[in-house]
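Shown here: the complex without one of its protein chains, the others still in place.
A and B are the chain letters, set down in written order, and residue numbers restart from 1 in every chain.
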């Protein structure tokens, strides 16, 4: 039963509950008109203490496409936070106005504080480097829609695996399903944290390898999840120059990839996926962005209890 | 007849007109569904020349909950004002787009200028240190809903009584009703202005006392209206240190208060009401914030003439 619940960490929901959300998302994609008014009279408050246009617009579009309405703020400079109000107080006022909250905050744990003080559902739309659960739902829905399942996949994850919260959440989320194998592709400095290797991967007996170069492994992959590698993350310029091309996906590298390998990216991208690939049928990152809206529709409908 | 009128100063409306608004607010609270579409096709323009998230969201939620829609801006940096346009011109353009305006402006008198140039109703959502009439309506509705009337109350007002426009408006508003007594609690430097004492309180033969310490009078009060005392308002640090605890309401002080005394606060609070009181049944400031939305719904419905 998801009605009235909040979403802070993707693992707040069981695998069965996630399935409920994805099933509903599939049905919304297939029959959008059926859902065009189910949130009539409902208000979403988007409390964005730091700007994130893509995420905010995705939430807003999701609520509007369900027939609901939206209010909120898009950065903290125009919020009462600048007057020193606590998150707890802000939430207790906003719950008087709205039916559900999507909150983005630069501090880890902010969404948890919000949930503890709220009578209405709170969705974490990103709290610092911590969690961004609707991105993970987006990634999972996209994989399920294309691959049909979350199991038996070889998943390459490429780029900054140290600081990328999207990556951490995705690894944790996929670790709940059977027979997946991870290929972790990153420079030495940006390897996935030890706690994820030990407490997530090894603990669940999940096969994984760590490599430095995408070209060495791309032919093995069913899914390639790209992320950005920021120059300033490297310890020295020499390494950056030596490695940067390994983290840019282009037509040349894609020649080695399987015909049904899919490329995902949380967006925005800068140059880590060459635009020449945008028309490659394996490039699914814009479809992924579109799924982001649909999975948010399904999620909000479930938390509001307007869909069985 | 409130249709087509504007609201600049809470005293723009007679006591009977205010009663009409509060009666409607009560009915909206009791039967929200009855009113969920009465503003269908109506547009509210929120022209906020300075940020005030709480007030803006309250207005927006109010219009959305009536079935209307909202457009506007949340601070002047993104408005034509930065191109040197006069308020009169902005209003004459916005009245082409919208059906009603809520305007917040840092300068006193801005809302009056807007009203003089507008064919559609203008609601003052705060003009500098001057007026903030919908806060006063919020305060009055909350008192009426809990106390049943505006008369025969001993009302403590605590904090910065010199600069607090909310306080001035509330005193003026309550001075129109019979048999109230005010207990004005503030440091010497922040006493209520003389003109209010002379032209409002004394002129209307209203009993009042001025005291420095909340603990000395809290047991007499039916209503305690708390406001913030900003450190920088004090003339010297010594006074601040000596007095600051007198202006923080906590469990200890509440032990002396009546069982049916209510605590109000315009919010946001910083530390002037201890969070330990939030679950005290006498703490009614979040309910007050909620009433703020409902009284704005009633007000806009009346000014737009969509309710009898």
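Just so we're on the same page, a contact is a pair of C-beta atoms (placed from the backbone, for glycine too) under 8 Å apart; a residue touches a chain by one contact, two chains touch by 3 or more.
Remember, predicted model here, so these are calculated numbers, not experimental data.
Within the whole complex, the absent chain has one touching residue among A:38, A:64 or A:211, and that is A:64.
Only one residue in the set B:41, B:106, B:129 or B:193 touches the chain that does not appear here, and it is B:41. Residue B:71 is the one among B:15, B:71 or B:241 that touches the chain not shown.
Residues 41, 43, 45, 69, 71-73, 77-80, 82-85, 88-90, 92-94, 96-98 of subunit B touch the missing chain (whole complex, contact as defined above).
Counting the whole complex, the residues of subunit A in touch with the unshown chain are 36, 51-54, 57-58, 60-61, 64-65, 69-70, 74-75, 267-270, 275, 286, 289-290, 292-293.
In this section, only the chains that are shown with their structure count from here on.
Inter-chain spacing, taken between the CA centroids of subunit A and subunit B, is 41 Å.
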